[in-house]
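Input: one structure, supplied below.
Just one protein chain is left out here, and the rest sit where they should.
Right after this comes chain A.
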Amino acid sequence: MADLLPKLLSFPPHPPPAKPLSDQAYDEGIREQIDVVGKLTESKLLQQTSGGEHALDVINPSLNSIPYAYILLANISAMRKANSKGVDFETLWDKMIGFLVSFDPRQIRYIGEEFSAIVDAVAGLAASNRQSYLAVAPIATALTRLDPTGSMLTTHHLTLVKLALESRNFAAATQVLDKFILYVPGVPTVTKPKFICDMNLSPVTFITDKSKLTGKFKYVDVLEYFLYSGMIYMGMRDWDKALQCLESAITYPAKENNVSKVMVDAYKKWVLVGLLLEGKLLPLPKSTSSGAAKCYHVMAKPYETIAQIFESGTASRLKSEAEFGVHIWRGDLNYGLMLHVLSAFQKFQIRGLANIYSKISIPEIVSQTTSAETGNKLPTPQAAELLIQNMITSGELHATMSTSATGPSILTFSPKGQVLTESQMQRELAGSTERILALTKEIKQTDRLLTHDKEYIKFVQKQKKHVKQGGSGDQGIGVENMDWNDAIEDEDIMGTMY
């Protein structure tokens, strides 16, 4: 092993040269090293150093990610074969986790296959030991390190949400889920980047199924990711974010009137989450396809009915409707969410009072609101007090409650509009501006992807030709195997028709 070490550590140069390597030099160096390391046999990689130390203890994963990854993989496969030469499980696990949270994001781009293998190994080992929750945080960190923008979906994202859901370790996954997915693998890259080590590259260009940093996707996988991440936020009671994730699923583009069952499931949850968030049936997002919208209204009728009752019905009607449909909610695995909806009903009523009253006594609140969990008014003023106290503490209600020894407690609603201070507002506005500017960049990027698409360029060319020939120039395109002259004739027929 000792003789191997200099080879393994040959790149990147250490200590780093005063003048950083150019992208080209970096690219060449690293490819050469991968070539060398890749040719080594497993047994060589498993050798210990002359000092009897384990190779994984000698190499720093954040500096020499590439040899480290190879050695790690060799150890993993050795362990799978129950090969005595490998290290014990505990150490190996620590090393794997250590690698995921400290690898060099620049080097890792060159060894997509190995990266994916390590992530899968971590996920697989954790799952087989029934300790999935341990794998969530490292994988989430690894994904964030790989792509700090987080806008690119990978197959590892799906692994992550599945692990998180299974182990109910929601919080650890949010650093990945908080990022909005803009890209999915498979977008035809316009220009091959010269050197994938360029740190300014958009994730679209280096995370591809060719680079093996992600696997291939089917549409169901993408939908599942959105649905599962929505469910994770639901588990955390973060209704706003859950709504966003579910919206990504229900607006998923579809050809003609096709709808996936996952989308319908997402819609059902979306209706309920919308109730918890806004207290009403939200209008479908603009970009929902019309075929899907029709399908939702038919398939999720019971849910929409619940929403309408929630909006304008009484607590007892809501309760009986929820009880009547109990097999539906159970069948769709939405029963827990429905219980949340029921308990939220009275809270919305109380919050609604803030729009009418500025000051009101607790007994008056008791008489004006009803709980949908029991279908009755609250039994005692004390119960109402407790409920309101909880609402105020959790920030659901902007109000203060004052108790007096003689009379009933009094609730004073805070005036609206002063939720944020001036400086907070400044920050919010600045943050929003920044995000929109960043978004503008993404729009340009997408625009570029579209306008530089091979097919699009062909289309524009043909169109230009068409204009030259005096045609109307609207759509002489589309079918590759169609003769150009046919297309023109086609056009003329339409011309006379209109």
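The rule is simple: a residue touches a chain if its C-beta (ideal position, glycine included) is under 8 Å from a C-beta of that chain, and two chains touch if they have at least 3 such contacts; residues count from 1.
Keep this in mind: contacts and distances are computed from a predicted model.
Asker: Refer to UniProt and select, among "EKC/KEOPS complex subunit BUD32", "COP9 signalosome complex subunit 1", "NADH-ubiquinone oxidoreductase" or "Bola-like protein", the name of the complex member that is left out.
Answerer: Missing chain, UniProt protein name: "COP9 signalosome complex subunit 1".
Asker: Write down which of A:Phe180, A:Phe195 or A:Tyr335 is the residue touching the left-out chain.
Answerer: A:Phe180
Asker: Using the touch rule from the top, list residues of chain A that touch the missing partner.
Answerer: Looking at chain A, the ones touching the missing chain are residues 180-188, 217-219, 222, 244, 247-248, 251-260, 263, 281, 283, 285-287, 297-298, 301, 304-305, 308-309, 312-313, 317, 352, 355-361, 364, 410, 413, 415-418, 420, 425, 428-429, 432-433, 435-436, 439, 442-443, 446, 449-450, 453, 455-456, 459, 474-475, 477-480, 490, 493-494.
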